[in-house]
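Of the protein chains in this complex, one is absent; all others appear in place.
This part shows subunit A:
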Amino acid sequence: MEFLDREGIKFSTFSGVEIQKSAEVQVYSQEFYDSSLKPKSGALLDSRMGPANKSGHCTTCHTGYEKCPGHFGYLKLILPVFNTGYFDAIINILKCICKSCARVLLPENERKELLRKMRHLSAADHKSQQWKKIRDKCNKISQCPRCGYINGTVKKDTKNFMTIIQDFSKSNTDKNVEECKSAISHMRDVKTPIRMFHGLNPVRVLELFKRMLDEDCEVLNLSDRPEKLIVTDIAVPPVVIRPSVITDFGAASNENDITARLRKIITANSLLRASLDESSSISKCMDIWSHLQVECALYINSDVRGLPIGASLAKKENGFVQRLNGKQGRFRCNLSGKRVEFTGRTVISPDPNLKITEVAIPILMARVLTYPERVSNHNIEKLRQCVRNGSYKYPGANFVIRPDGTKQNLKFGQRNNIANELRCDYIVERHLEDGDIVLFNRQPSLHRMSIMCHRARIMPWRTLRFNESVCNPYNADFDGDEMNLHVPQTEEARTEAIILMGVQNNLCTPKNGEILVASTQDFLTSSFLITRKDTFYDRSAFCLMCSFMGDGMDPIDLPTPALIKPMELWTGKQLFSVLLRPYAQMKVFVNLTLMEKSYDKRQGRETMCPNDAFVYFRNSDLLCGQLGKATLGNGNKDGLFSVLLRDYNSHAAASCMNRLAKLSARWIGNHGFSIGIDDVQPGHHLNLRKKETIEKSYEKCDNLICSFNKGELVLQPGCNAAQTLESQITGELNKIRQDTADVCMKELHWRNSPLIMSQCGSKGSPINISQMIACVGQQSVGGRRAPDGFIDRTLPHFPKSSKTPSVCFLDQEYDAKGFVANSFYTGLTATEFFFHTMAGREGLVDTAVKTAETGYMSRRLIKSLEDLSTYYDETVRNSSGGIVQLLYGDDGMDPAKMEANEGKPLNFSQLFLKVKATCPARRQDLLCSSEVIKISEDILTKHEDLISAQFKTDLLNFVSNQVTLLRKTRTLLELDENSIANEGSNILEKVAANISGISSKQLQVFLGTCLARYQSKRVEAGAAIGAIGAQSIGEPGTQMTLKTFHFAGVASMNITLGVPRIKEIINATKNISTPIITAILVCDNDVRSARIVKGHIEKTVLGQVAKSIKTILKPIQACVVIKLDLEQIKALHMGITVDSVRQSILSHPRIKLKDSHVLAICADKLRIFSPETDKKKLLFELHHLMTILPNVIVKGISTVERAVINKDKDKYSLLVEGTNLLAVMGTQGVKGCETKSNHIIEVWGTLGIEAARKSIIDEMQYTMKSHGMSIDIRHMNLLADVMTYKGEVLGITRFGLVKMKASVLMLASFEQTASHLFNASVNGRDDKIEGVSECIIMGIPMRLGTGILKVKQRYLLIVNYYLGTFMFLSSNLTSLET
């Protein structure tokens, strides 16, 4: 492939002359066609601008419709007009220049200084900031320092469309204004204020701009002459981009919007010319001129603001801006997203018999999708047959391309002849065949696993089919989903696709390294049932099932039956061992331990767990444990397939999945698995227990309400009585569902299908079961119980203000607040049903809103991070080479390859288990504890430069943990702790070695594996980690429920979570909805000290600490007397004194009193006098004071709403709702160094940019965690770095993005397309086409991933290989010789 090397794109403006020069024809005529329906010469469809339709002919380049690129025309305007896109720029320039001498309004020395500065700056971003400063400076100067002319303020005339005025009303120095004012003041009935202004019409502006010096232009950040901003001539675009549609067999034509607009401009232009020629009245000419201005503006942007009333009513025709703007505009629809050939789309369906790497393609589709295969000696016979079959018979071919480039369609012509003609170097576009490489995709493509590379399997029927294990990455189900298929057309594309995008190579998500392609649904159910402890198979059944899994292609070694006598029986677990390692030659030894969902951690009986939920694989033998989702399912890191993938390779994992899919599909087909009404019928016992639970809870709720009514309720911290009651009742009612669910899980028979499904994790939860069988539970709307839709009640069926869940009516209990006591089986009552719909609707609305919101968020994230990638020096840089991170994620590791949780590279315990199992000690060279530590330290120090310090300490910690276990065993067996006796000498020694001995071989293998694997986990150079990071954050966003609040330790203290919170963080919002400061206390084990600090932080007003505030009116004086409640102050340790109160009163913004007016009389009394001397007003003044004084803040931080004491494991801390981190940190008793805020902008302002970066990372991580989503910290790091690397916190919004990115095309393809383009041309911006968006727009490969390198290669030196007797030896170097 060849791509033009482009230096970049430079944006500039065209002058009228330039437009004329580049044009082929002047356009002046209003009619389109002449009398013979031919395009009229000099009209808008002039054939010199290119042919109008396929039959047309270009009279400039004399070519047809296909070849002619189109030619421009021009349209001369009689009088110049403003260009809407440049209008703001024109006003800004006018603000800076003298309207008399056209020089910059700056004094000479300052001008020179600024010019120097402007030339010095290189970044476009800095230049425009500098230019803004200059503009503001000039705005303040009214008198020109050169000619002395007094300039008025330049502004838009708000009354007229696109007119500029110079307002003199404020420049008082002008005598004319005074004169005018005095003259007008003598007139009667004139009350309007005088406006003195001059219009600045385009002609005048053009003349001013022409006189500007080039140097001045430079100061004003103009790359070109400013007169080019004013339209004197219009370039008429070629006909091809505004095609006219002929209707009625050529009788009439529909013209394009652009053509129509141009015609209107021509009309207005000729009217203007006529009126000028006829010397009509000035006002008439001006009217026509302004009409021309309107038409020209609409031509560019039909949405232009401030249109005169008449014009805006007209039919909307698209201008150029509309063509570019928005999702359907040129940038986003045609330039950033391109249409492709060789694609297909149809409904999908499952097929467990396919491999996970395969996709079944219907023959129908395979006949259309072709691959151009080059004919060689190896495939010529196959391709000849394809050609003979033609395009209608599969496997055939559609086209043959000869070496001279001619293309032969196989629908016509003698196919046999063509087949015989076939030689090497012919290319045959043959139908898709088995094993071809295709890309498979499902929208919405939220992460990179939404498009993966499969191998084709051509099958009959009409759907695309694939293994259910691959549903997860696509998020597909089979309820009518459709998916897309693409066929890469070159060998290079195929190789890249299969290696980078192949299903096998994308089993793990780079979000956190969890496995994504794994068994689902039925596969889990059948594995669960097969591995039950009491499944036994006799020889025939066991052999049958062994043959299920491999299609009879693999050899299978039958294991010894677990039961030999009284009869031969194999267990299901043995079947699984066979599945993992079917034959002895297979070198796959899986070792892992896992806890399934139902494992009881409290008992801690490991393998002897009575539920059989502890899974233990040892050397590919399933020793115990019933397999479920934790072992086989997706979304974990220590499951079976993850271990296979990490310890062996993707092929091992994939083939194991294939075997499991086949086995379970066939097994469950024979076994049968279904659900019926009896599965959801509660037993008698269950009913009793349910009734019991509900009654108990109702009683508790009634008691709560009772104590609330009496006012005896114990308040929760930070809540009032009603809130406490509500939260306690809610808690109680929510517990019912949970309790009944537990009862269900216990009481149901083990063969109950929903129970099985929920136990193995294939579908459904205990709560779902409980809803079907026992009790639907509390319905919540907006996070609380059903709201009151009527006065003081939810529905008119209930008594007013009833809060209880048990309202009695006709011997039945109904809940007034949305608790549904019935199950779906028993059926809901009318009111219950209504409450259920309320909750249901909320969910629906939520999902609808969520998709739009998260979609936009993902788009912004991608746009801001798309061009970041790693380089060979391990740095992360953007497309222009700016460093964002010096080492990716601080350790250069690939998140997709991380094995342990929380982004740690290796799961040591699993690896150690494997090493011990696969490399048995055999009682040789056993190490004693001190030796183990010494050896490992030695080895690690030797390889220190290869591993990170963190990894080293982690590994050493692990080793020392193992050593303590070793020591423990030896002490228990009463052996010497530090030395090992000679072999065989002691019986106990032997036992100890079996229990926890470590041989030196084992240790070496373990450490060696750790080191080697660590090396293989580095991130590859060129990886587009920016895009991956953006997807990893954006994709989980779609799964979050939108409106979730969460209690920060204390009830009542809500913090925003979910999508809104993520939005706040990445937007760098200035006012977040729930700012909370977490203050760590110096003395964190005492409630009293916490209370004191709380008192200091929370705002206290005077009214709260004053005993009384009274007005005292005495004959001599009138004043307000404040008496403080000293006892209360002391009890609360407020530290408020009369003096501090006096100071607070004096500094209150609304009380304007002087020092002398506020007097402290004694320790608890203050006297306040009013400065008012007029006695009539004095009383009012004092009253006024009386209303303000109780609200004067005497202690605490005004921006703090409240503070709540939080108790966490005997440690007290304060949660402060509100802002002002600095003040909280400065409060006595608060540990400033450990105090945190969730308000990122405030952290930035208070603690600086690094602190802001850290808090972005922490807040993102916290938000994601509280939704149960784990995202690798490296992605957050990258996001935070991008948001802060410019030295300020930039949001991922259109405003922040402008400061982050230099490329005009990229910004234009994001938002505000037109304004970015206009600004770019005014400032003469340069786009170097480096980033991803730009490269896509220009259609050149981006410098990312495999494009990071360019191959330098001399064509002639390529060696030609001939197929001959010595295929590779007979290579001749003819080309070298030539």
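FYI, contacts are C-beta pairs under 8 Å (C-beta built on N, C-alpha and C of every residue); 3 or more make two chains touch, one makes a residue touch a chain; residues count from 1.
Definition applied: contacts and distances are computed from a predicted model.
Comparing "Origin recognition complex subunit 2", "DNA-directed RNA polymerases I, II, and III subunit RPABC3", "p53 and DNA damage-regulated protein 1" or "Coatomer subunit zeta" against the UniProt entry of the hidden chain yields the protein name "DNA-directed RNA polymerases I, II, and III subunit RPABC3". Checked against the hidden chain, the listed residues A:Leu973, A:Ala1021 or A:Ile1080 yield one contact partner: A:Leu973. For the chain missing from the display, the contacting residue among A:Gln166, A:Ser391, A:Asn472 or A:Thr571 is A:Thr571, taking the whole complex into account. Touch with the chain omitted from the figure is made, among A:Cys624, A:Leu686 or A:Met1040, by A:Cys624. Within the full complex, the residue among A:His57, A:Lys76, A:Lys382 or A:Arg532 touching the omitted chain is A:Arg532.
Residue positions on subunit A in contact with the hidden chain: 531-534, 536, 558-567, 569-574, 607-608, 610-612, 616, 618-619, 621-624, 750, 917, 920, 969, 972-974, 987-988, 990-991, 994-995, in rising order.
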